[in-house]
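First the structure, then my questions, so here it is.
The complex appears here without one of its protein chains, the remainder shown in place.
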Amino acid sequence: MSKYKNILNSILAIIFALFVGAVLIKISGHSVKEAYYYLFYGAFGTSYNFAQTLLMTTPLIFTGLAVAIGFQSGLFNIGGEGQLYWGAFVTAIIAIKFTLLPGYLLIFIALLGGALAGGLWAAFPGYLKAKTGAHEVITTIMFNYIGILATTFLLKRYFKADGPVDQTVMLTKKARLPELITNTRLTWAIIIGIIVVFLVDQLLKRTAIGFDLKVVGENIFAAEYAGIKTGKYTILAMIISGAVAGLAGGTIVLGVLHRFITNFSPGYGFTGIAVAVLGRNKPWGVLLAAFLFGALEAGGMAMQLFADIPSDLMEIVQGLVILFVAAPAIFEIIFPVIKKNRGVESNV
Amino acid sequence: MSEIIEVIFSINTFTAAIRMATPIAMAAIGGVFSERSGIINIGLEGMILTGAFAAVVGSFFTGSPWLGLLAAILAGSLLGLLFAFFTIKFKADHVVAGVGLNILALGITTWLMQVVWGQKGASPEVNGLPEITLPILNKIPILGDLLAFHSPIVYIMFVTVFLSWLLLFKTSLGLRIRMTGEHPEAADTLGINVYFMQYFSVTLSGALAGMGGAYLSLGQLSWFSSNMSAGRGYMALAANIFGQWNPIGAFAASFLFSFSDAVQMRLQGINLNLASELIQMIPYLLTVIVLAGAVVKSKPPAALGEHYEVGK
Amino acid sequence: MKKNTIIILGILLLTIFTMNSLAAAEGRVAIVFATGGLGDKSFNDAAFAGIMAAKEKMDIEYDAAEPSSITEYETYLTQYSALRRYDLIISIGFDQADALNNVAQRFPDQKYAIIDTVVDQPNVASYVYEEKERGFLMGVAAAMLTTKADDPLTNAENKIGVIGGMKIPLIDANIAGFIAGAKYIDPEITVQHTYVGAWADPAKGKELAISMIEDDIDVIWGAAGRSGLGILKAAEERNIYGIGADSDQGHVAPGHILTNGMKFVNNTVELAIKQVLNDKFTAGVNVLGIEEGGLGYTESLLPENVVEKLEEVKNKITTGKIEIPATIDAARK
Partner (left out) sequence: MKAIELKKITKKFGNTYANNKIDFSVQQGEIHCLLGENGAGKSTLVKIIFGLYQKDSGEIKINDQIVKLKGPADAIARKVGMIHQHFMLVDSLTITENIIAGAEPSSKGFINYREAERKVRDLSEQYNLQVKVDSLVGEISVGEQQRVEILKALYRNAEILILDEPTAVLTPQETKELFNVLEQLKKSGKTIIFITHKLKETMQVADRVSVLRDGKKVGTVETSQTNPAELARMMVGREVLLKVNRTQNNPGEKVLEISNLNYKNKKSGLSLEDINFSIQAGEILGIAGVEGNGQLELEEVIAGLRSFQQGNIELNSKIINNFSVKERRKNGLAHIPSDRLKRGLIQNFNLANNLVLGSEWDSPYAYYSILNYNEINKFKDEIVKEFDLRYTKNNSIAGELSGGNQQKLIIGRELSRETNFILAAQPTRGVDVGAIEYIHKLLIEMRNNGKAILLISAELDELRSLSDHLLVIYEGKIVARGSTDKFTEEELGLLMAGHYQQGGENV
């Protein structure tokens, strides 16, 4: 019952956000019709554009999922960005150094290495939280900066390709993720993303590990009472979360950039927070939310290209979607019909 | 070695730290108010950015940086009020709404910059706030050098630290705000208007963060540059927690962050033969070490992050 | 079924759109800026100035895109290429190399130009600069001013500084030239160099500059994108000399911008367009140094003797009488 209400709320949130966006477009003297035509066209208009949407979706699936896993376990992992850089970095190094391996194995090991690196990087804040109570919001923010600086440092000192750019050498063909649709940049990364969504969903729903993670997230005192080692699960949650964020970096390297470059992420780790929120921290919800954000971004680019409307407008729309999704009460006030009798417990 | 010590303990390093701490401390104190009333404020980053933008817009159209500062305060307050509206009235999850607010603020400022000035990177130059020399204080050695030659917002920041402390811990309003954050139901049963306390605190939080933003754009510089808050809001959030939800603590934490940043900058200048990335890590590493070293055991207001429904 | 409908609809609408906007001008170019975007008062703005100049002189139309991340480059380049209506598509900035390399292979009939790096494709004209030459000129100018006895903006100490946005090879080439240029004037001069660690944090750039100024540096060069604006602001406030980068940044800090290390991206852009419109497009690498007019300085506040010296140095560089080291370590020796 409430599941449908959630979906209805999300749809209303998107409509409202697009409506506010339309008002802004109008104010800035552009044609709303033209703008939204290109928004839609840019996201779905051609198979290339649709592939573009999916391309933009892919990293957000991973980073959104990473944040969602944290939330499910009661942790706010803002450190996706740093974990993503480590994932990308290690993936690239493995893909460059172990070229003797056969293609698929190389890709697998490179991604695995990236996931491990992201997981390890996230394990530090998890450990600090479990052992000293250091707030993960602060430590993960700090670890973002440190992680980005550290990978940059290692890149320059040991792995930099010749030339004017701080980047590794190009990956050989066999280390790259194969294209999914020819002549687009869409690769198997999105399939990996969907598989990871499935796995995380199953982990949370059908395993004792997932069960314990959720218990720790819901009620840490009950977890202690039930004999769950809360510290261990705090660290484990961060490792899984970080590993998934690491995969975001790894798939970008193997699928899009084909090498590691400094400062390549436009903040996927942070956008992941919004994606997780919109997807209500449920793996399949994250997938849908990432898709929406991917579509908004791909569409936003077309809007800028063809209608000359700054693509930052889509950032405004994204922000509004999150605000509205966070506040379902807003629609209950506007549309009183939605307000079902909310079960308020009777007196104490 | 002696060179390093000289760098760390020079007056210049301290004055630089004071300047750099100003926007963070202003926002952090804003965070103190908000969180003392029970509302988690991740939206500080967006509030700083909006304040920075509004300040430049104000100065651009009126020619007066002081009106720019006023515009920043207004814009910050407005954003704070909006945030309060969402978190209190619409019961939005505080963290989520804060994240949304930050994205929204980044989008709106970048977009408006293109609407107003037709460019994305930076605004044209406007009149910035002048530096003001404090009389009397400027005659005192060392202390005068440290404190007497700053932008007015730096002085405002120091006054804000003190006044905020007074307000929170010595006045009726402060007691009521603190009670609201600790135990809104208790406050309610004493006839205290819980919602008013929260709206007031969050709006004030926006105003302070907005002023912090104005310092970035009109105090340190004289133009707006896209995403110029550059993560200071998150540092402010950390400073607020680090500073134990106390204005003085928040300032001290902001100062610590900035001080290590100032040292970092100066260490780059003397050739230590260390990669610049490693030196740049210092402030962040230091923060983690101090936090994990359990020097502080933070205890947030008991009802932080909860929604209180009057007469549920 | 549903997806097909959408695609067909899209194609249909696209056709209508392209018919609507048939170019009436003589030529049409597209430009994809570097991620900093317009308004950086330096690199992107200079490229834009080149477009505007071409528009004035050659009656062209243009479309421009301001990507917000490097993963967007390829998308914009592909979208422009797929329209098949541009005489030339211009990539601004070294980090577009990979994207352009891919796109150029997919659209062999489309002509491209890229600035600041090399893309080795038969349909790409690459324009790169001898960055160290510009650095050298700036070093010479800065050194002559700091050793000048009677200048109100300089002190007795012979110290100058340069601040890069990030530690990347392109910036380091400039810094290496700067150090070498200063040592060329006076081997005893102290040259500090640091990095902001960000291209778009002017407040931090300013603080970094102040930390140098407080260490008695009186001529400072900011090669740091939008962060550089903060550096020049510091120079103005602390009443020393600042040196701009890429464009003439004199207006940022009036009375304090000694000179600007010019990278004539505007000329380069204009040149690239002109070559295409005159059917003289040639793929391959164009190295632009002082000799080719790609780099230079503005006279701004430079005293006459310094200008004379700079002209002399320019001459020596073009004739190969001065060898500029390529790395900072080499320059420091």
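To keep things simple, chains are lettered A, B and C as they appear, and every chain counts its residues starting from 1.
Criterion: contacts are C-beta pairs under 8 Å (C-beta built on N, C-alpha and C of every residue); 3 or more make two chains touch, one makes a residue touch a chain.
What you see is a predicted model, and the numbers here were worked out from it, not measured in a lab.
Interchain touches from the omitted chain, evaluated on the whole complex, reach A, B.
For the chain left out of this panel, the touching residue among A:19, A:104, A:198 or A:225 is A:225.
Interface note for the absent chain: among B:179, B:208 or B:221, the touching residue is B:179.
Although one chain is not displayed, subunit A still touches it through residues 206-209, 211-212, 214-215, 218-219, 221-222, 224-227, 229, 341-348. Residues touching the missing chain, restricted to subunit B, are 166, 170-173, 175-176, 178-179, 182-183, 185-193, 302, 310-312 (touch as defined at the top).
We take it that only the chains that are shown with their structure count from here on.
Compared on C-beta pairs in contact, A-B and B-C come out with A-B as the pair having more.
Subunit A and subunit B have Cα centroids lying 28 Å from one another.
Remark: subunit B and subunit C have CA centroids separated by 34 Å (rounded to whole angstrom). In subunit B, the residues touching two or more other chains are 120, 275, 277, 280.
Counting only residues that touch two or more partner chains, subunit C has 66, 167, 197.
If you check the complex, the residues on subunit C that touch subunit A are 3, 6-7, 9-11, 13-14, 17, 63, 65-66, 68-72, 74-76, 78-80, 82, 94-95, 97-98, 106, 116-117, 128, 166-170, 173, 197.
Here subunit A touches subunit B in the complex through residues 24, 27-28, 76, 78, 128, 131-135, 137-139, 141-143, 145-146, 149-150, 152-153, 156-157, 270-271, 273-274, 277, 310, 312-323, 325-330, 333, 344, going by the rule given at the top. Those residues of subunit B whose C-beta lies close enough to touch subunit C in the complex are 10, 12-13, 16, 19-20, 23, 113, 117, 119-123, 125, 131, 216, 220-223, 225-228, 230, 261-262, 265-266, 268-269, 275-277, 280.
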